[in-house]
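Quick one: the structure is below, questions incoming.
Every protein chain but one is kept in place in this view of the complex.
Now for subunit A:
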Amino acid sequence: MVHHDTMTGAEILLKALVDQGVDVIFGYPGGAVLPIYDELSKQNRIRHILVRHEQAAVHAAEGYARSTGKVGCVLVTSGPGATNAVTGLADAQCDSVPLVCLTGQVPTHLIGNDAFQEADITGITRPCTKHNYLVKDTNQLARTVHEAFHVARSGRPGPVLIDLPKDVVQNRGLYQPPSKTKSKYNPQVKGDIHAIEKAVDLIASAKRPVFYVGGGVINSGIAACQLLTQFVRMTGFPCTLTLMGLGAFPGSDPLFLGMLGMHGTVEANMAMHDCDVMINIGARFDDRVTGRLNAFSPNSKKIHIDIDPSSINKNVAVDLSIVGDCAHVIEDMIKVWKARQPKIDERALRAWWAKIEEWRGADSLRYPASDTIIKPQYAIQRLYDLTRSRNPYICTEVGQHQMWAAQHLRLDSPLHWLTSGGLGTMGYGLPAAMGVQTAHPDALVIDIAGESSIQMNIQEMATLVQHNLPVKIVILNNQYMGMVRQWQELIHGARYSESHMDHHPDFVKLAEAFGAVGLRAERPDQVDGVITEMLAVNRPVIVEMRTDASENVFPMIMPGMAHNEMVLGQEDRSRDNPGSEQDGMVLV
């Protein structure tokens, strides 16, 4: 008997997704999710982007989420479909990207039976999701979906997985709207006002301050980035950004010191080392940023603003912590600052800026120019100059090219920089760009890639072509897993064990084989030409730039070293004697 106010689980699921504002799902079908796919085919509220590998579906949803501030959505089948998604989920977990991943599951009565395409995906993903659910009753489906979106986007964002046994999506049950769904999960967003007042006093008293800003401000949203920019400019203090924070403060602003950390600028790292007040907003004292902990910014008072209490006092003990959402906290800080009109120590600040200008004078991102071979930094600078007027979205893969992009692109807009920071997932960039382009069909979306990384999800070229997503892929082909080669050169006695690939595809022909456009530059004088050509095409393009294979990323803080012990370049190898790996960093 069919109750007329009941719906099938698949109907309930899609209605719940629509009610949660989902307009795109990235997915791949299979037996366990066929009832959902059947339902998808009967509607047109939600667009489905059919990928070529489930990992790519998750990265695409990450790209969608991070470039819009919304929750990304993924749909994959049970067993291998779900396990293929795991890397993407782990990536989203590390970088705090809000996702909901729907996985098919064998029918409830077969769970635990080693049934065909059964995987204990809630067990497998427990440590790499923010939360996960196994739905056992169709009547619980709508509630679970609503809560999953709430959990994904609230507090510190992250991926949430919902495992859907086939019978649960086939059976009938009742729908429940979001308005009727209460969740006990409600993280604190307002910061403690007394702590904020104390922070303002401390900031105002600083003689050598630095803002150390991270991905949490991006997570908090465009408003948070604007408030941050306003606050930093009100103080006139220097500001550095983490890899994940790039774009939160305008890259072209004179107060910006560039990225900090392992491959950060001299001025950023030295300012961190020598500061007397550090204002950490939405950054998590990652080991790639701090260097050797016992030498990390030894003489500063540290303020830490973070929505996740577990980020506070995790690696670095701080003097003043404020738990809350960046936008709320910065807004309150601005109010308190305006109300108090603090007298800042202008003289000390002038001296501090003079010091910073001295460090800036080192011009630590400079590189030897060449008119015979394409320097990767040159390629990125040209790409930036020729595209910045179009405010492109930039995605990257993982490796040296990622670091050069982070160093040399001075992005002014938040949500336009997408990179895999925490997990460092090669193969992230192309599918992420796919997700960005889906969300912003008319925007210029570029993936800066290495020739090795790009091969990890190259199959997605077919997705780009099928869905008319004109992503531009710029491969800096240095013939090596350059980042690995660099570590081997600097740390492992230049023994290049397995970091060279003897064979690569012809990327131009490969692009063409997928139905995309392929271009190549082999000399510096061809770089502008291929970029211009690439920009003129409204289709997916692969541009291969043959770059200098021996180039390394500098500055570099070697593992176990401190901010004031950077290696500045190839000629400055006095300090390339790595400290203990133990409390330092390990190779990604």
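Here is the rule we use: a contact is a pair of C-beta atoms (placed from the backbone, for glycine too) under 8 Å apart; a residue touches a chain by one contact, two chains touch by 3 or more; residues count from 1.
What we mean here is this: contacts and distances are computed from a predicted model.
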#### Entry: From "sulfate adenylyltransferase", "Acetolactate synthase small subunit", "Cytochrome C oxidase subunit IV family protein" or "DNA-binding protein", the hidden chain's UniProt protein name
"Acetolactate synthase small subunit"
### Task
Sort through A:T8, A:Q55 or A:T122 and give me the one touching the missing partner chain.
A:T122
### Message
For the chain left out of this view, which of A:D308, A:D345, A:E489 or A:E522 touches it?
### Response
A:D308
## Note on the structure
Missing-chain contact, candidates A:V18, A:M234 or A:A317, resolves to A:A317
### Query
Which one touches the absent chain: A:K130, A:R284, A:H328 or A:R360?
A:K130
### Query
If you put the missing chain back, which residues of subunit A would it touch?
122-123, 126-127, 130-132, 134, 151, 156, 184-185, 308-310, 312-314, 317, 582-583
